[in-house]
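First comes the structure, then the notes that go with it.
All protein chains but one are shown at their positions in the complex.
Now for chain A:
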């Protein structure tokens, strides 16, 4: 089918999904972009956020990714994710706890290196919480 795009979500440990879909919206580091069939070839970094998978006009799948890379060709959209979990599976309580813990870590962090690392983790956790919040309403 010409009007479908092959969506692949891959983590280092395994191939998570590989299916033809109508459209995917990927949170690129310079703004979200939607991929339909026939998209011009593109390579982009991905910020922590939610990938929306569209079937027709409806969102059928929402997956949170903690950053990674996306490669788009005319027929295919491949996302290499560092961590990926379905939005429905995010445990709000746990994420909030993580954010609190990381906040404490940030205060304890001594070197700039350490601080940067904790901040990166914190950003991921906040994005995760946002993702969970978005489905709540």
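The rule we apply is simple: a contact is a pair of C-beta atoms (placed from the backbone, for glycine too) under 8 Å apart; a residue touches a chain by one contact, two chains touch by 3 or more; residues count from 1.
The definition used in the following text is that contacts and distances are computed from a predicted model.
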"Spermidine/putrescine import ATP-binding protein PotA", "3'-5' exonuclease", "ATP synthase gamma chain" or "Peptide/nickel transport system permease protein" - which is the UniProt name of the missing chain: "ATP synthase gamma chain"
Of A:59, A:80 or A:123, the residue in touch with the unshown chain: A:80
Absent-chain contact - pick from A:25, A:42, A:85 or A:109: A:42
Chain A, residues in touch with the chain not shown (by the definition above): 8, 10-15, 28-30, 33, 40-45, 69, 71, 73-74, 78, 80, 82, 113
